[in-house]
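Of the protein chains in this complex, all but one are displayed in their positions.
Then we have chain A:
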């Protein structure tokens, strides 16, 4: 499977402002982000012939294509499972471009979660979980579902709220450096974290991502074409999706081993097709809808052993200058929660050398999608 390795590159990124409330529609925001990404790449909208998005996206490719003035589209794809689909959009486009099904692919995410309704409030929609076994008992929200795994994880491995705080703090510190982040210039202390209100014990307010309005997009072309684009290319070195055997969605309690989530499956495939190992990764953007996803993902992607993810966060390991700086734009916890697409664009910024919290000479970046649901991941590489 050497076919995908470094065969394609992300050559353009774009985003709108992030805010609790933006006046424009999701469709307008999507068009703005996509056009910004194409402008960044120096590619005309009429050249776009591939689209990829993920479910829970209200703007479909027909609307987007005609609005931006795309050409004839020959590849389009929509990945399931909400935040688990973020990296897969790039992976699908990379595969399409590498195999000649498209030449200019655009992936995007537009979302009004800050001003829009909370999805869990609609009790009639079919949620991607076996709802009859959980929701009557008051396990209503993703925070409740992940809180259950977090409590068990803390019990089994001695993880504490201080470990979760380490995660929240690293993201907040990076957001404090990023003028585009919702939590720019809003520092957080341990006292603030420990005294914040509960959402679902053991998870408090600062263990949860931000409800955000905003949109992002990126542009994928062949590595060959990337040489002629405006920006330094960022190669898609490896990509993977993961839906483990006997997986149950966010309520993975019925798996034989509920604490090994989809990250483990995606990781095996990701590293198998890569020239790099976890030790070679300079910076990581790890999906952080909730703080416990970070230690679980650190284990899944092989940065430490099983049960060692919490201890890994100690001693500033996740901060700039630490063993593995993460979520350098602030992540879903402190930059914006746009179903993880901001993590992809931040990975590109790191490898271009333009992040607001730049890791010196960063040459490789892991980006992950939602853990707990069928997921995906990308290994990005600088030329």
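Everything that follows uses one rule, which is that contacts are C-beta pairs under 8 Å (C-beta built on N, C-alpha and C of every residue); 3 or more make two chains touch, one makes a residue touch a chain; residues count from 1.
Note that in this section contacts and distances are computed from a predicted model.
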Seminar exercise, completed: Of the listed "Dihydroorotase", "OB-fold domain-containing protein", "Copper-containing nitrite reductase" or "Quinol oxidase subunit 1", the name UniProt assigns to the chain that isn't shown is "OB-fold domain-containing protein"
Problem set entry | Residue among A:30, A:43 or A:148 that touches the chain left out of view | A:148
Exercise. Which residue, A:136, A:179, A:321 or A:360, contacts the hidden chain when the whole complex is considered?
Worked result: A:136
For this session: Return the single residue from A:56, A:199, A:243 or A:276 that touches the missing chain.
Result: A:199
Exercise. Tell me, which residues in chain A touch the chain that this view leaves out?
Worked result: 118, 121, 123, 130-141, 143-144, 147-149, 151-152, 155, 197-203, 246, 248, 251, 253-254, 256
